[in-house]
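Only a single protein chain was left out; the remaining protein chains are all shown in position.
Letters are used for the chains, namely A, B and C, taken in the order the chains are written, and counting of residues starts over at 1 for each.
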Amino acid sequence: MGKLRTEEFQVNMGPQHPSTHGVCRLLLTMDGEKVVDVVPHVGYLHRSIEKICENRTYAMCIPVLDRFEYVTAMSCNYVFALAAEKLAEMEVPERAEYLRVIMLELNRIASHLIFYGTTAMDVGALTPFLYGLRERELIVDLFEMTCGQRLTYNYIRVGGVSRDIPKEFVPKCREAVKIIGEKLSDYEGILNENPIWIARMKGIGLTDPQKAIAWGVSGPVLRAAGVKHDLRKDDPYSIYNKFDFDVAIRWNGDCYDRYLVRLDEIRQSLKIITQALDGLPEGDVRAKVKAKFKPPAGEVYVRIENSRGEMGVHLVSDGSTKPLRVKTRGGSFNQLQYLPEIVRGKGYLIADLVAIFATFDIILPEVDR
Amino acid sequence: MPLVLMSLELIEIFRWAYGLLAELGLPPVWVMLISYGVIGVLMFGVLALLALFLVWWERKVAGHVQQRFGPMRNGWHGWYQTIADAIKLLQKEDVDIIARDKFVFFWAPVLCFVAAFLAYICIPFGKDLIVADLNIGILYIMAVTTFTVIALLMAGWGSNNKYALFGGMRSAAQAISYEVPMVASILTVIIYAGSLSMVDIVQSQNSFFGWFICRMPFGPIAFVTYIIAATAEANRAPFDIPEAEQELVAGFNIEYSGMKFAMFFLAEFINLFTVSAIAVTLFLGGWEGPWLPSWLWFLLKTLGIVFLLMMFRWTYPRLRVDQLMEFAWKFLVPVTFANLILAATMKYLGWYW
Amino acid sequence: MTRDELKAYIESNFVGRMTLLESGKVEPMYEIKADDLIEVATKLRDDLELKFDFLCNMGGVDTRERLEVIYNIASTSKLHRLDFKVILGYDSPAVESICPVWPGANWYEREMYELYGIDILNHNDLRPLLLPEDWDQGHPMRKDWDAPDFVRMPEL
Partner (left out) sequence: MGLYKDIKNLLLGMKITGKHLGRHAVTIQYPEEKWTMPERSRGIVVLLSDKETGELNCTGCLLCMRACPSAAIRIDAPRGEDKKRHVKKFDINFGICCFCGLCEEACNFCAIRMAPKYEFSTENKDDLTWDMHKLQEMGRDVDYVDTRKKKIPKPKPAIEEKPASETKPAEVKPDTPKQEENND
């Protein structure tokens, strides 16, 4: 009897697929259930945000950039505002800096809660998704109370923040911090030690730290591989050097570690928020900005630590009211191009690919822009 | 007649109705045909309603576990939500894809639906409340429930869709693997009951400590392994890899729409009830129980098992396909066979009650 | 290294190969000649004092006078950062692929190729990234590219 003849075939995962978190098309070459190769096709969500920003004023760019990475729109606001402030060499009031840190960290928690939910859902546990979003709702309510929107905040502006927090914000924020801290034990209880969860996550999607750095992978994915790289510590921006927090780090670089790093980061963010709320000074929330904001000609690249890695903006100004070039950089972009590297030839199954994709926490608007 | 209805045992009503029918003076063949026809229609109706109820219940359980409401719109707590859904699905366009295998594609949902109902011929719903007490009862059930696998494989192949084919193949592999531990745990019970007939099995566990789940130490092990294997047989999470929606979108039923989809969907819930009913019959004493009428006991116990399976689904992540196979062959099969040998030895030595 | 140390180090070790541009007032911005790019980039990566192992960002810029390719690199161990650019003309702009130095540049270069029309030499895979595969309407991020917007901004 001759050898059984098998052949590889191709499967389109996406653009409409429940676990590609948006509209990403992964062209899989399959050998039975095994994934031989994966080629990501992106661009289904390309809105040319960079081009749009080129013919908007600096103030108008911020709501446009809200849509750049809408899960953590605060970071998008902030990174652009930071670039513009750096170009104009502008000082920001201290209260505004504190508020920015509070908002950024709240948003990081919100993003990681979504990660928690969607990852659990991609691996098949449907209930944690609702639990994660339930607590995210508390944060989103805080945002709405402050800036009036739940997703696209347009809150952090050039020179500060758009408006001061309402009176009831601080107690409500403390309460939310307390509740999320308590609920974390629920999250961990339902998944962390669950044998099925461990079987699905441990040892899957191993990232090599050196390769990951070379491919530009950053954020929790890199930290889970044992590289202590957190821009809040390494390249401090805003007032992060005033706060006491640890960089969450794990060493194996598999899906399970990426998951744990993010849960740890929620804890650290809660710590930062508590400190920031304690030290919140009084004062202005916005620096004086000239009538028509025109930063001097020049260029600058700023980067911040977003929940998905390094988020950066290369802002080129020609001295007019509109930026000449806004080159945005998101963590998902590099992580998605790194994805084939860790999947190719490792014999992962389609279910593993889903788990890897989920723990890379790729969102497509950040890739497609 | 009033006296009959007072007894609360459904079988009395059937007996009374049958008596009325017999007194009409029809030829015995006609009496038989009419009575079987009525029973068939009744069974179909009751099971279809039961499936709709289970769908609703599942949604309610999911809702409450997730701190939502679940269906709330139609009627009290949305009680006729699933009926409305079924009617909506009936009206839906039946999307007929071009590249399908027409025959296989059409008959797969029908076979799935029919196979789901066949098992109920010999499931005792109450004392004497059984359509036909076959002396090979449990064997028959095991045989006909396997039809579902063929139906799912047909659906996967006929759809001419790679995801559907994945689903169909996974379903076949899974069902074949889990059939083994399932039968092995059932055999443990059969050794003690000494019969394949469902009625005999129930009658052999006539007190609470006679229930097979209470027979130490093999009873609980057999029960747990049966429940695990049954979850896999019914394609329920955490073993729902044939339709794993995050991997295969919807698996074998990805190309089905309208009523064909509804048939798969209802068959799934009927299967859920089937495996729970078998678990109750084999391990939890079937209809046995004090005070309440026997059919109610049966229903309560079965719904209890169904609830347990639902909680599994809403709590646990899904296993990967190779882990699923590994679990079946490397863990469940050895455990169930060891358990079977243990039970047989104890039976031989007479160490049981 | 601090920024001034880095500046001094680069001035002493990359004489004539990296020139400081005036656009980088806030953060130093260097220019590298297109034909010298790979060598300088390799040196930046492999120099034990610099160790720029991380490519943060890269992209094209159209300044209406010329095309530029900007590179933002960083070091994950030495924690410093550097910007440099390659200046190109409008007629047949081309730049060497730096994927051999930093593999993460792959998609950035694909993006630049389709959006700016900057040809990437020795790139292994120049399929369109963001635009449709049958796109034939030029390079959208160029300043002279004019597309039918859905809604025009009011001319005020």
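A few remarks follow.
Operating definition for what follows: a residue touches a chain if its C-beta (ideal position, glycine included) is under 8 Å from a C-beta of that chain, and two chains touch if they have at least 3 such contacts.
Since this is a predicted model, take the numbers as computed values, not measurements.
Note on the undisplayed chain: of the listed residues A:11, A:27 or A:59, the one touching it is A:59. For the chain left out of this panel, the touching residue among A:148, A:296 or A:347 is A:148. The chain omitted from view is touched by exactly one of B:145, B:235, B:302 or B:315, namely B:315.
Only one of A:45, A:96 or A:158 touches the absent chain when the whole complex is considered: A:158. Within chain A, the residues in touch with the undisplayed chain are 56-64, 66-67, 127, 131, 134, 137, 141, 144-149, 152, 154, 157-159, 162-163, 166, 186, 189-191, 193-196, 286, 288-293, 321. Listed by residue number, the positions of chain B touching the unshown chain are 61, 63-69, 72, 311-312, 314-316.
Criterion: only the chains that are shown with their structure count from here on.
Highest inter-chain contact count (C-beta pairs) belongs to A-C.
Once CA atoms are averaged chain by chain and compared with the all-protein CA average, the nearest chain turns out to be A.
Per-chain CA centroids place chain A at a distance of 24 Å from chain C. Here the spacing of chain A and chain B, counted between their Cα centres, is 45 Å. Shared interface positions of chain A, i.e. residues touching 2 or more other chains, are not present. Multi-chain contact residues of chain C (touching two or more other chains): none found. Partner chain A is touched in their complex by these residues of chain B: 62, 65-68, 162-163, 166, 237-238, 240-241, 244-249, 313-323. Those residues of chain A whose C-beta lies close enough to touch chain C in the complex are 42-43, 46, 48, 50-51, 54-56, 86-87, 89, 213-218, 227, 229, 234-235, 296-301, 303, 310, 312, 314, 316, 318, 324-325, 327, 329, 333-334, 336-338, 368-369. Touching chain A in their complex are the following residues of chain C: 23-27, 29, 53-57, 59, 61-63, 70, 72, 74, 76, 79, 81, 83, 102-107, 128-132, 140-141, 143, 153.
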